[in-house]
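Every protein chain but one is kept in place in this view of the complex.
For reference, chains read A, B, C and D in written order, and residue numbers begin at 1 within each chain.
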Amino acid sequence: MDSALIPKGVERCSLKRFLLGQAIVGAVVLWGVYAMILCWMKGLNQTNMNDSFGFALWIWADLAVIAVGGGAFFTGLLRYVIGLKDLKNIINYAVLIGVCCYGSALLILAIDIGQPLRGWFIFWHANVHSMLTEVAFCLSLYMAVLIIEYIPLLLENRQVDKIPFFHNLSHNMHVVMAVFAATGAFLSCFHQGSLGGVSGVLFGRPFAFREGIFIWPWTFFLFTWSAAACGPCFTILVTKITEKITNKKLVKDNVIDLLAKISGWMICSYIIAKTIDTLYWAFVTAPHAGFNVMDFYDDNFWAHGIWILIMEIVICGYIPAIILLREKTRQNQKLLWTAAILATIGICLNRWVLVMQPMSMPVMTFDEWVLYLPSWQEIATTILPIAGGIMVIAFSYRYLPIFPQEQELNPVED
Amino acid sequence: MKIYRRSFLALGVGAAVGTALSPLPWKMVDDSSIWSQNWPWTPVPKDGAISYEDSVCTLCSGNCGIKARKIEDRVIKVEGKEDHIVNDGGVCLLGLSGPQLLYSPTRVKSPLKKIKGKLRKISWEDAITELSEKLSGIRDEKSDKVAVISGNSKSLSTLLLKRFLKAYGSPNYFTRATMNDTYKQVIKKMHGVDATPAFNIDKADYILSFGSGIIDGWGSPVNSIKANSKGVDNSRKLVQIESRMSNTAIVADKWVPIKPGTDITLAYGIAAEVIKMKEPKGSASLKPFLNKYGLSKVAEVTGIDAAQITEMAKDFATNKSIAICGKGAGNTAGSFDEFVAVHTLNILANNINKKGGVQVIKDSGFFNWSNMKMDSVAKAANKKQAITGNKFPDTESFLNKLPNESVEVLLIANDNPLYTMADSDAVKKAFEKIPYKVSFSSFMDETTEIADLVLPVNVNLEQTDVVSITESVQKPGIGYVAPVSDLQFNTKDLGEILIETAKTIDGMADAFPWDDYESCISAILGDKLESLQEEGVIVNEDYRAKNLSFKFIAPKNEVLAPKGDKGVYPLVLVPYDSIRIPNGYIGAPPFAVKTVSDKVIKGKDGFVEINPVTAKQLGLSDKSSVKVKTSEGSCKVKVNLSEQIMPGVVAMAKGLGHTAYDKYLAGKGVNVNNLLGTVEDPVTGSNCAWAIRCKIEKV
Amino acid sequence: MSTIDEKYQKVVVSPVDEIIGSEKGSSAIILVFFIAGLVASLVVGWVIFPKVLYSQKKQPFDFSHEVHSEQVEECTGCHFFRDDGTFAGVPKLAQCAECHEEVQGDTPNEKVFVEEYVAKEKEVPWLIYSKQPDCVFFSHAAHVKKAEMECKECHGDIGTSKSLKVYEENRLTGISRDVWGKSIGGFKSNTWDSMKMDVCAKCHEKHARQKEKETKHEQKNNYKGACFQCHK
Amino acid sequence: MFPFSFEWIWDVGHVVFHGGMWYALSIIGAGMTYCVLKAAIDTKNGKGGGDHH
Partner (left out) sequence: MKKEHDKVNKKYGMVVDLDKCTGCGSCMVACMSENNVPFKEDESNKLDSITWMRVYKVSNKKPYPNNEVFYIPRPCQHCGGQHEGHSPCVSVCPATATDYDYTTGIVSQVYTRCFGCRYCMAACPYHARYFNWWDPVWPDGMEKYLSPNVSPRMRGIVEKCSFCFHRYQVAMEEVYGSDDKEALEEGDYQTACTQACPAGAITFGDLNDETHAVHKLKDDKNAFRLLERLGTNTKIYYISEREWVRRAGDNYNPGEKTGSVKYKTEGH
C-alpha cells in the first residue's frame, strides 16, 4: 500500500506488520503523553521528587540521552571535518539517533521545569555564568543543526525527492553539510561539557564539585570526552539492534570496525583521565571539604554503595576499552556487543552518579541520606521519548534511504 | 488539483511569515508567561495602609503583650510587644498563629442549637432566651444542679462567669488545677498566706528543676524562655531532673535522669546533704525527719549516682539557688508532697521573697468588685458544698464524681474537656448523662460538637477583657485585652453574654448591675481603666506578701507510683508537653502543626518514644507499629527510638489526636489523654497524675 | 549505480510532468496566494489581535482630573503619602466624601457618585490604569520624594484630563493595557507610553552609569542584582 | 540575550558566551538561507533532474 513511499531497491515488511509494531510502541507513547499532560496540568507534585531531590530521574535521563547521542556529533566530526569517508555509510543513522536523543532531551526538559510557559526565560533573561544556560543554548542550537542534518534525508524520500525544489534543497544542503557539521561539533563539544559543568560547579555539593580551569570544572572536559568516546558505541549498539530486528546486514563490517576502533581509543584515554580525576577528587578535593571519600558512598549499599564507582570505571570503562582496542576482540561479534553495551551502561552510570549521588548525600553534618524512587509519571515520561525515538527510527528506516549500503548488502531479487 | 495543493502551501507559508512578523505569537508567548505569574487562583492580598494595634494574648495564661499588624481592617500578623513586662517582644508560635485562628473556617460562626440531633443556626436573641429559660426553669428547685467547667484563666470575664454561677446559686464551679494551684496550697500551709508563687529563675545562679519545662511552656511560656536566656547570659547552672530529655534538659547544663516518681526522695535527699553543709536558721526541726534520707538509700530509690546527689547538694548550698517543680508546662496540678519537698529546698536556700528566689505574690487588688447582691436562692446555695467537697474544685475530680451525681445543666468555657481531660471515653459517658450542655467555644471542638447550645465567643484578637498577670513574672500586674480586629463572625464576648443572660433571669439582675460589658469593665477598673487602656498594662510594684510564717511538713508519700499494676504494665508512659503543639482547649493551628517533627507525627501516625534498650527487650525496631496499652485505654502508634529517654520509660506528645477541627489537625497522631487516668492528691484533691503504667505490644 | 540513475530518470518523467507543465501561470498564482496569506496574517496580528486581546471596561462613573486639579493644586493633595512614607494611591471614599458629602454641581456622574457610593458608604471600584502586577513593589516615595520625579513622567497627562478613558484589560494576564503600552508593537515615544520592567530598568541603568562616572563608585547593583529592589 | 536588553553587560562573559551563540546562529541561518535560495534559483533554472551527486 505504501510501496510508493518506500525507497527503491530495498525490502520492507508488510504495512500491516509495521503498523502493528508501531501500535505497540504507540501505546507506550500514549501512556507517556498521558503522564506528561498530568505533569503539565497538575504540576510536578506528580513526581516523587522533593526539596532534597530537585534533580532526579529526568535530569539523569537528559544527561544520559545526550551522552549516548554524542555519537552523532562525533561521527559527524569524523566524517565531515576530519574526512573519514567510510563513515558516510553510518553517518545518516548516527544523525537520526542524535535527533531522537536530543529531541528526547528537549522534551524531558520541557516537562521537568516547574513553569514550562516561562521556559524561554532561560534565553531571554540568560545568566551567562550558569552552566544550564549554556546547556539550553547549545542544546537547542545543536538540535537545529541535527534537524538540518536530518532534513536532506527526509527530502530523499522517493516522493518528496520528485519535487525539484526539495531535490535541489537536499542537494545544496549536502554540499554545505561540512559547515553545519563543524558548527554542530563546536556546539556539541560545549554543551556536552556544560552538562558536565552542571554538577561540577556545585561547590556546595562536595560529591559533585571538581576543580578545573577558569570556570570549567574537570567534569566539563570529561563529559565531552566520554560522550565522544561512548556515543559511537551507542550508535554501533543501535545499529546492531536494528540489524537484529530487521534481520539484515545494514552496515559493512569495516565501517563498524573503524568506528569501534576510534571509540576504543577514546574510551581508553577517557577512562585514564577519569581515573586520574577520581583519584585527585578522592585524595585532594574531598578532604579539602572535610570528607573522606568513603563518606560519599554509604547508607543504602544498593543505592549508593562503592560498587557503583567500581562498576563505572573498571567494568564499564576499562573492559570495553580493552575489547575495542584489540583488533581480534573487537571483531568478535559477541565481544563487540559486550563492549558496546558496557560502554553505554558506563556512560549512563556516570551521569547517574553525578546527578543522583550529590542529591542523596548529606553535606551538613546533621543531614541524612535521602532515598528517592521515581513515580510512575516520571518513568512514563522518561520512557516516552525512547518509545518516540523507536517510532521515528522505524518510520525513517522504512521510508528513507538511511543505510546507503543496504541495497548492496541485501540485493532484492524480483 | 495540483495548483490547489501548492497554492494552499503558498498561502500557509505566507501566513506563517506574516504571523511571525506580527506581534501575535510573541505577545502570546509573553502574555502566557505573565498569565502564569498571575494565575487567577493564586490569591493577591489587598494593599492598604499599615497600622499596629496593641493587645494582650489570651491563648494561654501567659498573657504576653502583642501587637497586631493590620492592613486596613485585616489583621495580617501578630508580633510581640516590645518592653512588655511579660514577653518584651518575644512571642510563641501559638500567639503568632492568632490570625489563623481568627480567620479559621473551623470557627463557630453564630449561635447554634441542637435540634433533632443536629446543631443549627439561631439568633443571639433566641440563644440567650433559650439559656435563660433553661436556667430559670430549674433555679428554684435545683440551682446547684448547674455546673460550670472553665479553663484556668485569670481574666475578668472568667471572674464574671464565676460570679454568674454564684449569683445563680450553685457552688459547682470547676477549673483545671495547675501547678500554681498546688503551689498556692503549699504556700498557704507552709507560710500561712494566700498568695501566688513566682520564680525568679532569671536571677538565680543555680536552678534545680524537678521536671519543670522552663522552655517547654512552663509558667508564662515566653517569659520563662526569656528568663532562661538571661540565665545563660549570667552563666547560671541549670540541672534538669526528669526521665525524658525535654527541651529544657537540652538547654540545661546537666540532665539528670531519675526513676519516675522518686522526686520527693531526691528533694529530701538533697535537703539532707545541704543541711550537712550549712544549717539555715530554723531548720533544726527538719533535721530528725531528714535522717530518713540517707545518701545511699536516696541513690538507690532515685537511680541517681550518690556522688551526683552530693554534687547537686553542694552546688545548691553554695550558690544563689532555687528549686522549681511542676512537670512539663505545669498545666496539671502536682503532688502536694512533692511540691512541699521542693519548697523545703527553697526555704533551705533562704530564697523566699529574695532576688533570684521564690516570690510570694499577694493579690493586686486592682479589680474593684462591688459587693454582690444575692437573692435567697443564691444565698441558700452558697452554703452548700461543691460536688468535689471542700477540696480544690478540680475539673478532673468533678468528672470523676459525675457518674454518681446528677447535673442538669453544664456550662463550658475556655476548655474542651472531651479532649483535654484524662480518659476521654469516661468523660464522654459522663457527659451523655447530662441533659443540657452549653459550650462557649469559639471553635467547633470535640466538646462543642456534643453541646446542646453553642454560644460562640470572640477569639483573642476580637476580645475585650482584662487579665491579671501573675505567672512566673517578676512583677505582677494587669493587662488590657483590646479588640484588634472587627468581629469576623456572629460572636460575642463571654462577659457580654453573661451580663445579658443574667439580666433576664429573675433574682440575678442585682448581682449584675452594669448596663453592659463595657460599663462593667469601667466600673471594676475604676480610674485605672484609662491608663490601662493607654499603657496596655499596669504593674503592681508592691507585690510581695509579708509576714510569712515558716513551717515544715512531713510528706505522706516518699515515692509517687504511677497508676497501674507493675506486673501487667511494666513500662511507665510519660505524656510530655511540647511548646510546638498547643495542648490546651485550642487545637494546634496549621502553622503549629507544620513545625512538628516527623518523629512526632508522620502522615496520620503518632509516635511513642522508646529507648533502644527497652525496644530491644520488646523486640521493636524504629518506626514499627505498636499498641500502647494502659489500664485506661490503648492506642496504635509507631516506635521512635530515642536515646533521650530512660530505659523503662516511654513518652508521647500531648496535643495530638484531635477528632474535631480541620484536616490540618484532625486525625493526626493519638490523644494521649485517652490513655491516662487520674490520681487524686490526698491533700489538695486535684488530679496529680503525671504518668501511667503501660505495656507495649507489637502489632 | 545505474539502477539509481534509472530511478531518477523515471522520477522526472512520470507524474511530475504535470506539475512543471504549466509553470508560468502557476508561479503567479502561487505568489498571489503567498501575498494573500502574508497580508491576512499581518492584519490579524497587528489589527484584529489587539482588539481581541484587550477587553474594554468602563469606570464606575466618569471623573474629571481637570476640575479637581483646579481645586486641589498638587497631585499629592488627593494621591497622598502616608506618614510611614507609603503611597496611598487612588483616594478612598472617606477622602472624597470630605467635599462630596452632598451633590455638588449638576453632572450626572456627581449624582451617581454621591447617591450610589457616598450615601451607601461603598468604596468606588475604580479600575486603575497604572496597576502593576502583584509581584511588583514600587516605591513612590523613592521616585517622587527622593528622586523628585514628576508624576507625569510615568503617568502622562492624566492630571489635566477631562474624563476617564476606557480601561483596557488584557484578557489573558488581567493586567491594564497601560502597563504594556498602547502600541501593540511595544513602541513608545513618551516616557509614559509604557510601564514595563525594561522601561524601569533602562532608566535605572542610565542613572547608575551616570552616578558611576560622577562618584567613581562602582554601581554594580544597579545593573546587576537589582531585581529585588522592585520585586516582592 | 540581545545587546539592547537592559540585562546585557559588556563584559567578557557576555561577549564570549553570546558571541559564540550569535556566531553559531548566524552560520546556521546563513547556511540555510544559502541552501534555500540556491535551491530556488536552481529550480527556476530548470534543475532537479539527474545531474546531482
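Simple rule for what comes next: a contact is a pair of C-beta atoms (placed from the backbone, for glycine too) under 8 Å apart; a residue touches a chain by one contact, two chains touch by 3 or more.
Values in this document were obtained by computation on a predicted structure and should not be read as measured data.
Here the chain not displayed is in touch, across the complete complex, with A, B, C.
Touching the chain that is not shown, out of B:A20, B:V232 or B:V568: B:V232 (per the contact rule at the top).
From the options A:C189, A:C233, A:M359 or A:A380, the residue with contact to the unseen chain in the full assembly is A:M359. Only one residue from B:E53, B:E405 or B:D662 touches the chain missing from this view: B:D662.
Of the listed residues B:I76, B:V568 or B:V699, the one in contact with the hidden chain in the full complex is B:I76. Mapped onto subunit C, the footprint of the missing chain covers residues 81, 84-86, 133-135, 137, 139, 141-142, 145-146, 216-218, 220-221, 224-229, 231-232. The missing chain lies against subunit A, touching residues 43-45, 49-55, 112-116, 118-119, 121-122, 124-127, 129-133, 136, 198-199, 201-206, 287-292, 295, 358-359, 363-367, 370.
Contact residues of subunit B toward the unshown chain are 36-37, 39, 41-48, 50, 69, 71, 74-80, 87, 89-93, 96-97, 99-100, 102-105, 215, 221-222, 225-226, 228-229, 232, 245, 247, 250-251, 255, 257, 488, 579-580, 590-598, 601-603, 611-613, 643-647, 662-664, 668.
FYI, only the chains that are shown with their structure count from here on.
Centres computed as Cα averages put subunit B at a distance of 73 Å from subunit D. Shared interface positions of subunit C, defined as residues touching 2 or more other chains, are 19.
Shown for subunit B are the residues in touch with two or more other chains, namely 32, 35, 37. Subunit B contributes residues 2-3, 6-8, 10-19, 21-25, 27-28, 31-32, 34-35, 37-38, 40, 44-45, 47, 49-50 to its touches with subunit C in the complex. In the complex of the two chains, the subunit C residues touching subunit B come out as 18-19, 22, 26, 29-31, 33-42, 44-46, 49-50, 53, 82, 84, 86, 88-89, 133-135, 170, 172-175, 184-186.
Interface of subunit D with subunit A (complex): residues 1, 5, 7, 13-14, 17-18, 20-21, 24-25, 27-28, 31-32, 34-36, 38-40, 42-43, 47-48, 52-53.
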